[in-house]
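Report on one structure; see the data block that follows.
Complex shown without one protein chain; remaining protein chains in place.
By letter and in written order, the chains are A and B; residue numbering begins at 1 in each of them.
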Amino acid sequence: MFSRYLVSLLLIGCSLFAGCEREKRAFHDEAPAMNDVSPTSFRAGGTPRPVVKNAQADEYERNAFHISEGKRYYEWYNCYSCHAAGGGDIGPPLMDDKWRYGGEIEQIYSSIVEGRPNGMPSFAGRIPEQQVWEIAAYVRSMAGNAAKDAVPSRGDEMKNTKPLTQIPHTPVRGDPPKTER
Amino acid sequence: MSAHPSTWQRACSAIALTVLVVGCSGRQAALDPAGDQAATIEILWTLMLWMCGFMYLLVLIFLGHALWRARHVLSSEPVPHGAQRPAERPLRMALAGWFGLIVGGLIVLSLGSFFIDRSLANARLDNAIKIKITAAQWWWKVEYLGETPAQRVATANELRLPVGRPALLELQAEDVIHSFWIPNLGGKQDLIPGRINSLLLTPRREGEYRGQCAEFCGLQHAKMALDATVVGERDFAAWRQQQLLPAHAPSTPEQLRGHEIFMSGPCASCHQIVGTPAAGQNGPNLTHLASRRTIAAGARPYSFEALRDWLRDPHTIKPGNHMPQVQLSNSDLHALTSYLDSLK
Partner (left out) sequence: MSAVLPREPGAAEIAALDAQLERTWGTGRGLWERLSTVDHKIVGRRYVITGFVFFVLAGVLALMMRTQLMQPDSELIGPDRYNQIFTMHGTTMMFLFAVPIMEAMAVYLVPLMCGTRNISFPRLNAYSYWVYLFGGIMIWVAFLLNVGPETGWFSYVPLAGPEFSPGKRTDFWAQMITFTEVAALAVAVELVATIMKQRAPGMTLSRMPLFLWSMLVTSLMIIIAMPAVMLASSFLISDRLVGTHFFNPVEGGDALLWQHLFWFFGHPEVYIIFLPALGMVSSIVTTFSRRTIFAYTLMVLALLATGVLAFGLWVHHMFATGLPRLGSSFYTAASMMIAIPSGLQIFGWIATLWDGKPRFKSPLLFVIGFIVIFVLGGLTGVMLAAVPLDLQAHDTYFVVAHFHYVLIGGAVFPLFGAFYYWFPKFTGRLLSERLGRWNFWLFFIGFNVTFFPMHILGLAGMPRRVYTYPAGLGWESLNRLSSIGALLIGVSVLLFIINVVRSLRAGDVAGDNPWEASTLEWATSSPPPPYNFMHVPVVTGREALWVPGPRQVMEGLSPSHREVLCTTVLTAEPDLRQPSAMPSSWPLWAALTTALWFIGSIFDARAVIWGSIPVAICLIGWLWPTHPEPFRERGLA
């Protein structure tokens, strides 16, 4: 009798183990070390290099605390001014499937830190490392690419996007669009 | 009884003394009123304490007598319903008296509460200072509204009030529900997103008091405090004038270096220092940081070392708060601290 209770407890436990990663609250972790080479290097013509995935970085888009912090810092560092709530303004939208400089989290990190042509400032030194990763994780969630159970459905703000828990996964293409406007 | 107090007596008197000292004085004590509102509430408290204490004593006496009486009664056949007991009539009369006493007492207490509440609501507002307080996780944004916008003083985590003048606080919240409470001065009021509440405090005694958030607001609810200082009218005017001045310019090379670090790093994105390019609104205003009694909403008394520890890693003092850790070399850290320490 007792062993049956134990087994069922363990089963429930295992299914929830996945929750551990999602629920960790790391207030000041070591930010993932990025290689010196930018993951998005563009050359005239030819195929872009594949993204070098960083395992530690991937955790950010599965962790609810980091995504929530990213949402807050998205507002605090004023990403809204150019990207609105993901629909884009003078900056490109972040919730669609067109990624000029790549939509993987490492590529988004690079875009934020390095800046990009046509108006994206470089935030190196302006936003601490870990916070850039958190913002990148939040940007991933805007396109439906972060873990669905880690994402907040909405903020306490005006309704401006579909609930983040209901945005379907958007394919991420690492290559720039074929035709420029 | 021996001449020396027994350990039991010593323990009892120690506890009684502690109770008196802790309960009746302090810079965050409701029963040590330094303002009109707290004093009015203390009147109600005294009334309640005596009346409720009296009723409690009656209950204990009745219970004690019932148990005392039982000593001599032997157990025998039980008394079922229907048997006439000689004590039934006097007990019924006592019950009626008890009922009357309770109802009468509650009427007195309800009326007392109502009239005290009314007097608090009708408190004088003339010549009140208007202060807008916005609570965020886990700090207080304080803005003294002046005659004109140019007279507006913005500070954080501190409240300085002139004695004798009412202060009308307009309370708003930026994120979650908080509660503004300075026990020595008055009762509390919640700050609720989507609502504007107000609180009137009329301090009567100069001194340094402490307020604290009184509605659970997340990780660092425990360390969301406020320094309230009540000063004379002249000192208050002087303080206000000084707060209107822009920040001190850096005067030593180290302070200059610290200034540069502040402006070129993440700091300027969130904090404002009037008179410099830094105009961030997300975090506390730092223009006169070094003139405050505490840092990080009461987490530590202000000192160079405390400030340096905070800047090195805010999460060692207030784990989970919204200021990110910025990696700085030791010399950069010292320079930044020197600069901020100069902002008197």
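Heads up, the rule we're going with is that a residue touches a chain if its C-beta (ideal position, glycine included) is under 8 Å from a C-beta of that chain, and two chains touch if they have at least 3 such contacts.
Just so you know, these numbers come straight off a predicted model, no measurement behind them.
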Hidden partner interface residues of chain B, rising order: 15, 18-19, 21-23, 26-31, 38, 40-41, 44-45, 48-49, 52-53, 55-56, 59-60, 62-63, 65-67, 69-70, 73-82, 85, 87-88, 91-92, 94-95, 98-99, 102-103, 106, 109-110, 112-114, 116-117, 120-121, 137, 171, 175-177, 179, 181, 183, 186-190, 192-195, 197-198, 210, 212-223, 225, 298, 319-320
Hidden partner chain, residues of chain A it touches: 1, 9, 12-13, 16-17, 19-20, 22-25, 64-65, 67-68, 71, 148-150, 152-159, 162-166
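Here, only the chains that are shown with their structure count from here on.
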Geometric centre distance via CA averages, chain B-chain A, whole Å: 40
Chain B-touching residues of chain A, taken from the complex the two chains share: 25, 27-28, 72, 76-78, 125-131, 156
Chain B - residues contacting chain A, complex: 175, 193, 264-266, 269-270, 282, 313, 315, 319-320, 322, 324-327
